[in-house]
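As you look at this complex, bear in mind that one protein chain is not there, while each of the others sits in place.
Per-chain numbering from 1; labels A, B, C, D, E, F and G assigned in written order.
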Amino acid sequence: MDIHRLKALLAQVADGSTPVDTAATQLQRLSHEDIEYAHIDHHRSLRKGFPEVIFGAGKTAEQIIGIMQRMAEQESVILVTRIDADKAAAVHAAIPDCRYHEDARMIIMQQSPLPDTGRGTIMVVSAGTSDIPVAQEAALTARAMGHTVETVFDVGVAGLHRLMAHHGKLGTATVIIVVAGMEGALPSVVAGLVAAPVIAVPTSVGYGVSLGGLTALFGMLSSCSSNVAVVNIDNGFGAGYMAAAINRRPE
Amino acid sequence: MDIHRLKALLAQVADGSTPVDTAATQLQRLSHEDIEYAHIDHHRSLRKGFPEVIFGAGKTAEQIIGIMQRMAEQESVILVTRIDADKAAAVHAAIPDCRYHEDARMIIMQQSPLPDTGRGTIMVVSAGTSDIPVAQEAALTARAMGHTVETVFDVGVAGLHRLMAHHGKLGTATVIIVVAGMEGALPSVVAGLVAAPVIAVPTSVGYGVSLGGLTALFGMLSSCSSNVAVVNIDNGFGAGYMAAAINRRPE
Amino acid sequence: MDIHRLKALLAQVADGSTPVDTAATQLQRLSHEDIEYAHIDHHRSLRKGFPEVIFGAGKTAEQIIGIMQRMAEQESVILVTRIDADKAAAVHAAIPDCRYHEDARMIIMQQSPLPDTGRGTIMVVSAGTSDIPVAQEAALTARAMGHTVETVFDVGVAGLHRLMAHHGKLGTATVIIVVAGMEGALPSVVAGLVAAPVIAVPTSVGYGVSLGGLTALFGMLSSCSSNVAVVNIDNGFGAGYMAAAINRRPE
Amino acid sequence: MDIHRLKALLAQVADGSTPVDTAATQLQRLSHEDIEYAHIDHHRSLRKGFPEVIFGAGKTAEQIIGIMQRMAEQESVILVTRIDADKAAAVHAAIPDCRYHEDARMIIMQQSPLPDTGRGTIMVVSAGTSDIPVAQEAALTARAMGHTVETVFDVGVAGLHRLMAHHGKLGTATVIIVVAGMEGALPSVVAGLVAAPVIAVPTSVGYGVSLGGLTALFGMLSSCSSNVAVVNIDNGFGAGYMAAAINRRPE
Amino acid sequence: MDIHRLKALLAQVADGSTPVDTAATQLQRLSHEDIEYAHIDHHRSLRKGFPEVIFGAGKTAEQIIGIMQRMAEQESVILVTRIDADKAAAVHAAIPDCRYHEDARMIIMQQSPLPDTGRGTIMVVSAGTSDIPVAQEAALTARAMGHTVETVFDVGVAGLHRLMAHHGKLGTATVIIVVAGMEGALPSVVAGLVAAPVIAVPTSVGYGVSLGGLTALFGMLSSCSSNVAVVNIDNGFGAGYMAAAINRRPE
Amino acid sequence: MDIHRLKALLAQVADGSTPVDTAATQLQRLSHEDIEYAHIDHHRSLRKGFPEVIFGAGKTAEQIIGIMQRMAEQESVILVTRIDADKAAAVHAAIPDCRYHEDARMIIMQQSPLPDTGRGTIMVVSAGTSDIPVAQEAALTARAMGHTVETVFDVGVAGLHRLMAHHGKLGTATVIIVVAGMEGALPSVVAGLVAAPVIAVPTSVGYGVSLGGLTALFGMLSSCSSNVAVVNIDNGFGAGYMAAAINRRPE
Amino acid sequence: MDIHRLKALLAQVADGSTPVDTAATQLQRLSHEDIEYAHIDHHRSLRKGFPEVIFGAGKTAEQIIGIMQRMAEQESVILVTRIDADKAAAVHAAIPDCRYHEDARMIIMQQSPLPDTGRGTIMVVSAGTSDIPVAQEAALTARAMGHTVETVFDVGVAGLHRLMAHHGKLGTATVIIVVAGMEGALPSVVAGLVAAPVIAVPTSVGYGVSLGGLTALFGMLSSCSSNVAVVNIDNGFGAGYMAAAINRRPE
Partner (left out) sequence: MDIHRLKALLAQVADGSTPVDTAATQLQRLSHEDIEYAHIDHHRSLRKGFPEVIFGAGKTAEQIIGIMQRMAEQESVILVTRIDADKAAAVHAAIPDCRYHEDARMIIMQQSPLPDTGRGTIMVVSAGTSDIPVAQEAALTARAMGHTVETVFDVGVAGLHRLMAHHGKLGTATVIIVVAGMEGALPSVVAGLVAAPVIAVPTSVGYGVSLGGLTALFGMLSSCSSNVAVVNIDNGFGAGYMAAAINRRPE
């Protein structure tokens, strides 16, 4: 339950539109709610400004549905990451009011529109066409968290003039997410051009010594540019979330 | 040359206090300056808001001195990282107007005071006493870049109440740098408590399967908290720089 | 053959209810029994208090059935680990008197109830919902070995208050098994709160640099808490077995 | 401050032998004490039955001395691990009332004798002569924590009859610590002989593919015996501590 | 073409039973024969006492058939390794005069019986039931090369008495092949009991840190017994071949 | 657009056969063309002498078709690498004027014959039959780029006389590509025989410690012959491209 | 002995200036010369156009001197690589007619000037000042082999305009050697700008996940530019040798 929903509930109690018992029942789950297979952290929205996000891998569709249903009573927006098409179909059948993004393998359930909460624009840049799914996951996450996002795809370092065509736009972003596989060189080049913080996302695109993304990851961590920090391989979600945390406007 | 120095120089030309030839000589090196062993990127301050930083490892004292002397003509603050005490003594002998920080293995040469350029406070938290040198490198870097920094040391997860004693302060920081070796669990815990972005710095403190910091690094990248991004092992400098980029007040 | 069965058999010989020849036949296999593809260690129950456990991976259903049938003549309880649903169905068809636990991928054949053999309660704690199958394998193993087990699931370090709600119960356990994937931070935190020994089980839950559980494993081995020892990745069985060995009441 | 010291202090307050103010000063540091470079966790003895242990690596002699002096006011026994001879000499000069064990690289400061707190005997077994320093670290730790310890050294698997000569003794231990480098096979063999829990400690003894102990570690984690759990490479201290936690007599 | 076939052919030329032209055609391929996708090394039997062995992985059934057909004109025995059941069926359809061993994934085509060429008995020992396929590959190879082989399966170190039951037999073997997965401890124990050379074969049996057999491999290479040499993971074929080379009776 | 096509277009403008507007439309895409999922680098032919090559892995058939259609308007030859048979069938259905090479997993679309652009012959040598697909990818690439290529397959170091039969031919090549899996020893041997540059290509052929080609790769990089440079595992395409760059006749 | 020296020797025999016996003595060592600790390959100059190069690491000064003295009788130029200053001093004392290059750790003994044997200019580019020693090793090697070499140092990707200032020169080189540590991104960028072959040399400059140069190496092998091949970490010598092989003018 985020701060806006909490204040609204208390206002309803104050004006009598919600009975005390109803409010009490809801608030007693404010810390966390225990179900058989999960301790849902309803307090997270208050503490961190955004509710718990459901990591879909390794959970059954039934577990995901159960968690979403409890969360839906308390939260405006619910995200499920790393969920494949089959499980997503089962979830959608049970909870029609959500949308599956197949390339990014995410479910987003947006119960009410979010206000823009950002200080500026978040830019998402990808090195290759094969990196787009991860870049989309980042963009969708940041948008779901109430931020303005722009994307530029396929501007790898083997043809620098393609990146340079977007030089101006890069200079105005508050945060830049750079997604790249193979040698992962793009974040160093982008970060060398701007003062803004760069969140680098290595992808598992490549073969042989790309080692499932480890080479891109290590390259990004060893970047000769300093305004760079890195998230896990293929972790578009984490990059979008971190960028949103950086771009968040103080209340 | 940063934007303030550049404007000041042009003002001096405008009012005649600096002859055109003198200014031209200085400005023709604005892009970069070639010396035998380096292409010094004098343009970086303009482009990125902070001058090139000298990576001390693998350079001779002579090379470091040479680069610092050229930079000193153009920049207000010069940083040298990863420089051991012997080389630092040689540098200090040649350039007395700089200070060596032994624990952080940094030289800082501050030719003029920097204005506070931050949106808020940067907090630096370390898990153990043995992690302090890396935490100091982060704090010194961010301060040298014009930011307000607070530090809390030795609050590892084996005794959580020590961290909790600083809970309030953590909630007010704009960015938090968390420095930890061994299992590297502290960033997950800290990030779980706050909405602000967390820059995690793994250290090489530990032995056996701590693998020189790889275990802490991988743990931080695999964090179950999402407002976390990571820099290279023992890279306190990079964490301080990234935190400064995030905390920078728009002009 | 465990010590109770052995004594019972000898008592039957003493009172004449079992003929000497029948007993002799059974006892001559007491050391180990040779079948084409296995040397079944029937002596293990006497030596170690619990019979050999069948590692299902890499064995055919026929081999598993053959070994179980020989063991069933001597042992009260038989465990098969790491057996997938298809093989389990074939085993169940041949030996209906056993039960398959699909999430834990175990077969348990309990021919007679075991007395409680423990000094206290074994607690099994998991960091996430996706870690439950491994946690179940641990709990099932310890229960099959005659111990009282309690479970708490999904109390990861990103929301510490969920764990703290179970603080009291943790303090009373004789042994605690902590199951976690990703960064594997939970055992350090739990062990920091209690004096009891903690068996940490890394899981392969995660992606990218979680490296199939190696990161959680190395994190647990590098724990800054000292009352922690670790078993192999996803080795819920081993954790349950080790916890039972620790919790065993001296006879 | 452990529970005995705490009760004694309160008794002194009760009988007037300690003034209220004196006791209050001491008790206000009960949670943790802040010094410049450390948050000393004085609460740990109460919570875990044994005070914080000082990890010597990466700390200066001055830091170690400072922490020991604060702890000495509250604790009966203080351990410093992984401290080399030079630093130990500096510590000893400042705090003569402590003893350095050079092979185990430990300082032990025992201010008052500890009662035997164990349920039985802890046995420490090493595979080779070169593994003795790690085995000694384990034995010293468990003894410092108030347990009875027996040691058997150099009984590696290349000459099994040497181990078998101690078979009887092994069968009576409550916990067995097995220390081995190279292929690390000894814990599997020992655990196959007994019902007691085995704590396996890999050492960095070996060369080439022993990989600094990783091979022994992985071998121990892959053990075909199930009553085995493992600690970090060369972590004799952790093995001794874990064995003590297992062997602790309930109060 | 081996030395026996070569002499027989020349004898036939000498007695006129084979025309010179026929013999010449065959002998001109004695060095190697070029087909589109292979240079078949027909000289190998002469040089090494055994013909080239076909590595089935990565070859099409057509390629395997083509190579076998050329070899069949020159060699008494042909081996194909690492060939799955589907490809083997296609090969068998084209060349009915060969036999597929499914557990060992080998095809053996024995055109004429081989004389016993060994100095003594080769013993093949496996640690577990799951290791049998690799052990069978070793046994089949050595037998196909004309050696006497005995096998003992499932005598792992967790129950040493099972191995000890075969102590006598082990002492009489000329060479011992020991096959083991998981921690790979069995070769050290076996080699500690005998003077004969031991060929250790690590298998990929295990999970987690068994790392697909790397842990067993490294353990065997780090063996504290010295009469041990090692072959690649799951390389039963290589172990059988090497054992045959060792056991070969000088002519 | 390569330099020949560019000159032809300008000549058509000069002689009036192409209207200025038509040419202008085409030339304004000369730098790069933006489509939804790609920035196609049409300038690459001019800059590098060969157009962008499409990395098929991770792209949908639709994306590949879209990129090929845009490129077909500007380029004489288009390559798609790492494309499996299913996707290739979809591409072929949409663009019939291209050919799929199944073993090399490449699509080649050759709109007009290329002149021979080489200084001499490129030789492609493979160690085993299983390495042929990678060798074919190298040969097809270099031929598509306008070079003369000869191939020799299955001449591994276990039967050196097979390689020696081609010694003369090796001595006359301008560049030699050597493709090998397993221990990857062939490039060292070939490079020891000739003065020409050798491009070594490790393949993933092998098992166990061949580690998916890493062992061959590291062996080749550690070669005791010095006229060797290496490309990524299974990167036949890169080897062919690099050989073509070396063999390119100056214009 | 290279082809020029060989022809000269034969000419002297032809005109009687060298007696037959003297020439015979020298020619009988043409294949290789056996000394106690080495088989010197005197045939290599004839076969490969350049004599054997002495790998200094792991050899004693005495061994190096002994080999050099034998080679000096046959070769015009002798190279020793990876020789530290102490050994080099001992060599220089015994063979004053050679020169030690300390930064590149090479000894070069040039007995007669070499003719320019190249087709064009070899360019050596380094990313950072710390990479210069490796770049110098490459440049010295290629020059010693008779090629024209130009160098550009410290043009890393964090400030692309520095590299772009040399764009023209890069376009005219026959081969480009690119030396870089850390993330190793420079070769991709350089190769994206030119059609010439690029030899990439990873260096061990960096820390943490630069992993002693593995990250730069893997990045270069995963390059999204295709005209790149790679040599071992810090192998400036190999890069210089390979570049010379590529640039060699046909005779």
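Points to keep in mind about this one:
The definition used in the following text is that a contact is a pair of C-beta atoms (placed from the backbone, for glycine too) under 8 Å apart; a residue touches a chain by one contact, two chains touch by 3 or more.
Owing to the predicted nature of the structure, the values given are computational and were not obtained by experimental measurement.
Within the full complex, the chain left out of the display contacts the shown chains D, E, F, G.
The chain omitted from view is touched by exactly one of F:Met182, F:Ala196, F:Ala229 or F:Ala244, namely F:Met182. When the omitted chain is restored, the residue from G:Pro133, G:Gly146 or G:Gly213 that touches it is G:Gly213.
The chain not displayed touches chain G at residues 31-32, 37-39, 41, 43-44, 52, 55, 57-59, 63, 67, 82, 202, 204, 212-214, 217, 232-235. In the full complex, chain D touches the hidden chain at residues 128-132, 153-155, 158-159, 161-162, 165, 181, 205, 207-210. Although one chain is not displayed, its contacts with chain F can still be listed: residues 127-128, 156-160, 182-185, 188-189, 191-193, 206, 208-211, 214-225.
The criterion applied here is as follows: only the chains that are shown with their structure count from here on.
With steps allowed only between chains in touch, the distance from chain C over to chain F comes to 2.
Put simply, the chain farthest from chain D by mean CA position is F.
Taking the mean of the C-alpha atoms as each chain's centre, chain C and chain D sit 28 Å apart. Centre to centre, using the average C-alpha position, chain B and chain G are separated by 39 Å. Distance between chain centres (mean CA atoms), chain A to chain E: 55 Å.
With touch defined as above, residues shared between interfaces to two or more other chains in chain F number as follows: 217, 232, 235.
In terms of inter-chain touching, the protein chains here follow a pattern that is not a line, ring, star or complete graph. Contact between chains, per the stated criterion, is found for A-B, A-C, A-F, A-G, B-C, B-D, B-G, C-D, C-E, D-E, E-F, F-G.
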